[in-house]
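Heads up, one of the protein chains got dropped from this complex, but the rest are sitting where they should.
Residue numbering begins at 1 within each chain, and the chains themselves are lettered A and B in the order written.
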Amino acid sequence: MKVVNQMLPSLDGKALMMGRPAYTDDFAAPGSLIVKVLRSPHAFARIADIDVEEARKLPGVELVLTYKDCSRIPFTRAGQGYPEPSPHDKFVLDEYVRYIGDEVAIVAAVDVQTAEKALTLIKVQYVVQKPVLDFETAVGNESILHPEPEIHEMFPIGFDPKNNIAAAYKMNVGNVDAVLAQCDVVIEQTYRTTAQSHVMMEPHAVNARFDHHNRLVLYSTTQTPVHVRRIISQALEFPLAKIRVIKPRVGGGFGGKQAIHGEIIVALVAIRTGKPVKMVYTRKEVFESTYSRHPMKIDMRLGAEKDGTLRAIDCQVLSDTGAYGEHALTVFMVTGSKVLPLYNKVEAVRFGGTVVYTNHTPAGAFRGYGAIQGNFALESAVDELCAKLKMDPVAFRKKNMMKEGESSPIFAIMGEGTEGTAMVMETCKLEHCVARGMELSDWAHNYPRRIIAKNRVRSVGMAIAMQGSGIPLIDMGSATIKLNDDGFYNLLVGATDIGQKSDTVLAQIAAEELGTTLDKVIVYSSDTDLTPFDTGAYASSTTYVSGNAVLKAATKMKETLITEAAAALETTADQVSFDGETFLAGEKRLTLKDLSNRLYYNAGQKQLMVTESYVGHKSPPPFMAGFATIEVDTETGEVDIIDYVSVVDCGTPINPKLAQGQVEGAIVQGIGMTMFEEPIVTKDGKLVTNDLLSYKIPTRLDIRKLTTEFATSYEASGPFGAKSVGEIGIDTPPAAIANAVYNAVGVRITDLPVTPEKIWKGILANRQAEVQNGKK
Amino acid sequence: MKINVEVNGRQRLLDVQNGDYLLEVLRAADCLSVRRGCDSTSCGVCTVLVDGKPVPSCSYLAIRADGHRITTVEGIAAEAENLANHFGAEGADQCGYCNPSFALVAYALKQTNPDATDDEIREWLVGNLCRCSGYQSQLLAIRHYLEDRS
Partner (left out) sequence: MPAMRIENIFRAASVEEAYKEYQRDKTSVLFGGGAWIKLTLKEVANAILIDGLGLDEVLETPDAFEIGPMCTLAKIVSHPGLGILHDGILPQACHQVMGIAVENIATIGGSVMGGFAFSDVITPLLAMDAKLLFHKHEPMAIADFLAKRAGFRDILVGINVPKTEGRGYFHKIAKTRLDFAILNIAIVNVNGLYAIAVGARPGIAKLAVAAMDRLNEIHPVGQYDIENAAAAAIEELEFGGNNRASAEYRRSLAKTYILRGLKEVTFDENQR
């Protein structure tokens, strides 16, 4: 292949390095009103009275809105297909505020200083309610977060707000309790993961103006322009046809920009004032008032024979969705659906749980989307089982893990809030991933540990993972290819490039099929007026779903070109061959350049433009094996990461270096969640770690070495054999590192993050236990 | 009040308030490559060069810049292109939001210590956070950029 699977530089990398204005705030209309939001200081309160008169009178203030000024239409902010599997439990502004940082009032003023001053002039009388801050006390709590009569689910998702339940689900295959009772060895453990903040480098931003058609045009840092448009229309009862949403370059999302942030607020202000408006989130607002990862408590039970055959898995989840239910059901379901099939040959598997409301920053989509939490629990539990079985953890996995050609009953049962889609693993290179990972991490030499010095131990730990490639039968992507004179193409896609370089990857697919070079494919993406539909950048769907649409469109364009060339050459299509530049029919030849000019200006003139769509019928998972090599200081518990080895099966990597970047960026986010990123909340529900001084993401000195390879794999259902690669990298670090720590010093950490203090405490406890045992 | 600064080789008389920082002032002076990332001097995204030295523009009082020489990435376009070629070759570019700040810091490193070891490169850039890339490909790209004496 000439373009696909080549390490080509991205289309926009150079311009972005040169600092060209390309991000949302760069496109705010000059003289835009500034929007600032008054945010709740209480975790849970009712607004008894709100007086905005003084604020309204401040010179320079154009508009002040409270819940009394807004319609009472419930919606969800979740960026998902419609009807959404998330409860419609949000109003533009409400009488209740449900977390510290929740929206109380909206101010629009001529400049930042005036807007901020106006906020201080708003007088609010709150009746403070008792917040629900511990998600284990949410169900049956006397405080009900969502008593509103208007809220509802779109279809049954287990929505039970009177019990503070946003969603619930359960499934089973076989009889787990009966099988566990027969097993030689059973382990039972509870694992806990915390919230995590995305910390994309660009804070959320959005601006709006009315154009020369008097249509509302928004620029937004969004992963889902189409969902934004639909939700604005629904929530504000504004005609869909009069809204245009444009996504420019975005400085990272990782799921944090998948749901609505400021778009409804800005749209509302624009509609009420008729003026251009903008809103840029402060970093504090990004931490407190956008989204975070769902914290979870996962109860795992595994049962096996003493020969290492895994026979049963029981996985029960309690998930904390915070103040509103965006992505509550679907993240929780992925905790099971994109984790448990890894051990597909069990006789019985059971998955279930509840997602509850609490008075915390709402949780939402975040790379991994439940799979990282579930992977931590399952892959830690597997190692705990291996310890009890006295079996090598790699040998156990080789024996029990999913293999190519196999399937799992879970695929058919569990979908995106609905039933799933059965599928066979046409590609699954886990065996290679594990074997190669062992080589690269020198597993045989390092497992379980090597004493490096008096107080220093080196060890390895590993985990396997899977994810998905889009949501089958729901996620649709489409692509339009337009021919220009001079023989180059426009590729119009709805697919949202948020930094993962999908514009480039999709252009590579088009160029490969059309037999041309990347510079002849001009990409324009994510403009709801001009680009065809795409659900957006989530669920690892872009390469597989949008890519397949691009491939279909390119194939169709080629056919159309050949038909036109045949007409121009006065022959039939079956006589014509095309190499991307020239059409040949026997002795006759015609260049693409000449054909396109002819079609524009000279004979049989027509505009060639094709649009094709794609909906997946399955979601072929990428797979990977992750191996963490660490060194532990046995006196202090401090951990150094020596190397993290990733061997990934994502089918054909369309752009190998960019794909490697996806894996490595995700690995580092996963390591961050495992070791460094810990949100701290006071007993009143205030997020203490609400800036980058206190919330620490990994730096380039914390992680010095990553080793990443791709397995040779070709997924026939994917464009040029590709599967997805956007999320898979994030899933393995928590278990791989926890397993490495156990292998190093015999301390099993079940509650993230893995910290030196926890390790140190564990080492001391082990020593004490040894002493006690010695005494016996 | 007005400050007299050289911005990317051009003398400019800029209107500033006492409490303005370089970040806002430079963006208002059409250097849109200078961006805000964090509000707590912790991310490096807003880095510019003052007299050739990297500083966080969010925390550098504009009035103190009077009489000094400021460089944003718009002022080192050829170097930025060169670095971009190396980033492209390593697949080190993703969202690009913090790239202008890397370009300036890498450029300053090339002027100061062009033979920097990998650890020296990491140390020099440690204050420039990146959430997208995982840092490895960037290290390779910057190393090649430093080695590139063309």
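Side notes on the structure shown:
To be clear about the criterion, a contact is a pair of C-beta atoms (placed from the backbone, for glycine too) under 8 Å apart; a residue touches a chain by one contact, two chains touch by 3 or more.
Because the structure is a prediction, the values reported are computed rather than measured.
Looking at A:E202, A:E512, A:E631 or A:D702, the residue that reaches the missing chain in the full complex is A:D702. Taking the complete complex into account, A:E757 is the one of A:E150, A:E188 or A:E757 that touches the chain left out.
The omitted chain makes contact with just one of the residues A:F238, A:F488, A:F533 or A:F676: A:F676.
The chain not displayed touches chain B at residues 17-21, 23-24, 36, 39-42, 44, 47, 50, 53-56, 58-61, 63-64, 105, 123-128. Listed for chain A, the residues touching the missing chain in the whole complex are 112-113, 116, 282, 635-636, 638, 676, 680, 688, 693-694, 696-699, 701-702, 755-757, 760-761.
Convention: only the chains that are shown with their structure count from here on.
Work out the mean CA point of chain A and of chain B, and you get 29 Å between them.
Per the touch definition, chain A reaches chain B in the complex via residues 7-10, 12-14, 16-23, 26, 198-203, 249-252, 254, 280, 282-284, 498-501, 655-661, 663-669, 691-693, 697, 699-701, 703-706, 708. The touching residues of chain B, counted against chain A in their complex, run 31-33, 35-43, 45, 72-74, 77, 80-81, 83-85, 87-100, 102-103, 122-123, 125-126, 129-139.
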